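Apart from one protein chain that is not included, each protein chain of the complex appears where it belongs.
This part shows chain A:
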Amino acid sequence: MQQGRSRLRMLILSGMFAAITAVLAQIEIPLPLVPISGQTLAVGLTATILGSRFGMVAMLCYIALGAVGLPVFAEAKSGVHVLLGPTGGYIFGFIIAAYITGYILERTKFNLTMALVANIVGMVITLAIGATQLKFVLGLSWPEAMAGGVYPFIVVGLIKAFLASWIGIKVRNRLIQANLLENKIQKAAV
């Protein structure tokens, strides 16, 4: 029963982090071609706090919310066409980025250095998946896709990876102090 409760609690939390992602996604940094938003910051935070599996579940929940037509994506966009369109890969990438970021942290230590490494890896994955979809949907060559969908975002991405790991670790430590989060890795099966 205890295990059932902690699983249910984590599922509810994943739902809430999907909501937090939706809220943070509305904070927008305007850039041409591929807009950057608080979305990526939220992905890093979710993965740092919830860990790999539930972080991934939270991102899936977020994407499903957007897919059914609720305005949760950046710029209050929604719909399947945003996901299947040229920039949809940057959203799909969150699923894998959250999983990998959480996974690296679970396998090592929840400290600032590892969080930074994990978040940078997550950012690279998001950009890679995003650029791949950009390339195929728009029929670009690889150098063109990289120039349009990766290079302009590296610096901003690094800043955001730093912010996500810094805030993420700080929040995580406070939550552990407040006895709201167990220090060990969440072992409950998803």
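Heads up, the rule we're going with is that contacts are C-beta pairs under 8 Å (C-beta built on N, C-alpha and C of every residue); 3 or more make two chains touch, one makes a residue touch a chain; residues count from 1.
Just so we're on the same page, contacts and distances are computed from a predicted model.
As a check of understanding, state which of "Energy-coupling factor transporter transmembrane protein EcfT", "NAD(P) transhydrogenase subunit beta", "NADH-quinone oxidoreductase subunit K" or "Sarcosine oxidase subunit delta family protein" is the UniProt name of the chain not shown.
Per the UniProt record, that chain is "Energy-coupling factor transporter transmembrane protein EcfT".
Across the whole complex, list the residues on chain A that are touched by the chain not included here.
The list for chain A reads 1, 4-5, 8-9, 11-20, 22-23, 33, 45, 49, 57, 60-62, 64-65, 67-72, 75, 77-81, 83-87, 136-141, 144, 159, 163, 166-167, 170-171, 174-175, 178, 180-181, 189-190.
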